[in-house]
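All protein chains but one are shown at their positions in the complex.
Let's look at subunit A:
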Amino acid sequence: MTQASLVRQITDFANRADPYPLYEELRRTPVLHEEEGGPYVISSYYDIEGLLHDPRISSDAANLAAAGEDDISQAENTGLPPSFLRLDPPEHDRLRRIANSAFGPPHRPRRVENMRGEMAGIVTELIDGLADTRQIDLVDQFAYPFPVTVICRLLGVPRDDEPRFRSWVDPLVATLDPETRKTADAEFVKAAQEARMQLGMYLAGLVEERTKEPRDDLLSDLVHSQGPDGSMTMMEVLSTAVLLLIAGHETTVNLITNGMLTLLRHPDVLQRLRTEPGLSVRIVEELLRYEPPVQIVPQRTCIADIEVRGVTIPKGSRLWLVLAAGNRDPERFKEPGRFDPDREDIQHLGFGSGIHSCFGAPLARLETQIALTELARRLENPRLAEDPPPYRQNAVLRGPRHLNITFDAWR
């Protein structure tokens, strides 16, 4: 195996089911730079953590483009301004603060927690809806519809419109995959642009409704926000809404699916969860370390020369922060390859760290805790129909495309 092909192997679909041996190899060269113009790949926990707090690292879409991006960056060029995920301070801070005042503490401390009952209701409905089947595809029948329904209710997007926005979201998510980016043709770029525009226009319609008649949902709060940071422009509301709608469910689908897959591979833990629902909190934290839904952060550039482990990364270079490799770094975690919800020391990188740390983390945590607890409680003797399951193409947002489960009965 030659060193020069390591990044390609990671993005290669053939290795999607188990990239962890590749990550282990990656960590042997903590700062990997395989080809001229290619990214610097960072895979050790402490280095990633350090860079996520480094003010010389930019997330700005403009800097990223200057760093020699692939053609597909045009796909994001649709007239909508970049979301706060692709901005640096002070703009990032301003937009994130406004969004947060509609979502979390100190202004709306209980917004997520108050959805607990509603979430449990959706989960119950989905499981009850299984009727007398004894085999399901967990992704299509549970792990996808659940977080989609939740984010729709939270934002105030009609659930019935899901098939419409799904057809726009899918091409957008595909643009995040390094492999797709490399092979994208003009048609694909055009389709992605189109999708983003369509999604933006669809949300603009909803935003207009909320401007006239606010309701108790996040869209209304974004439209009407008026704090010390002022308010968002209409375009800012739209790009924030696009971000929240996509990030609000794409990753959670994978977290829930990876979670159930891991539990089925560790039946002792699954058994404990049946009788000890409180364990779900620890299980979800360990999952975020062990099988994080976001495996790589590929959107960072250096605005200065930066030294990492004796290697100088030149100003203007692109970085890939391989969170999933850092999460299994033996320098940081004892027995990192072991799934152990009893771990005391679990400061994982699953939600990133620093100013861009996952905005929706409280929501994703609660959704996954409820989902896994209920699946463990209600499915009798569940088992995997195939292992490993078929995976989705994406190396950045990694998760099974299907997860076929058989069981004896459900309660």
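Couple of notes before you dig in:
Definition applied: a contact is a pair of C-beta atoms (placed from the backbone, for glycine too) under 8 Å apart; a residue touches a chain by one contact, two chains touch by 3 or more; residues count from 1.
What we mean here is this: contacts and distances are computed from a predicted model.
Comparing "Lactose transport system permease protein LacF", "FAD-dependent oxidoreductase", "Small basic protein" or "Sugar ABC transporter substrate-binding protein" against the UniProt entry of the hidden chain yields the protein name "FAD-dependent oxidoreductase".
Summary of contacts with the chain left out: across A:Ile303, A:Ile346 or A:Leu384, the touching residue is A:Ile303. When the full complex is taken into account, the listed residue touching the unshown chain is A:Arg56, out of A:Arg28, A:Arg56, A:Arg166 or A:Arg265.
The omitted chain makes contact with just one of the residues A:Asp12, A:Asp93 or A:Asp217: A:Asp93. With the whole complex as reference, residues 44-47, 49-50, 53-58, 88-90, 93, 303-305, 309, 331-332, 354-355, 357 of subunit A touch the missing chain.
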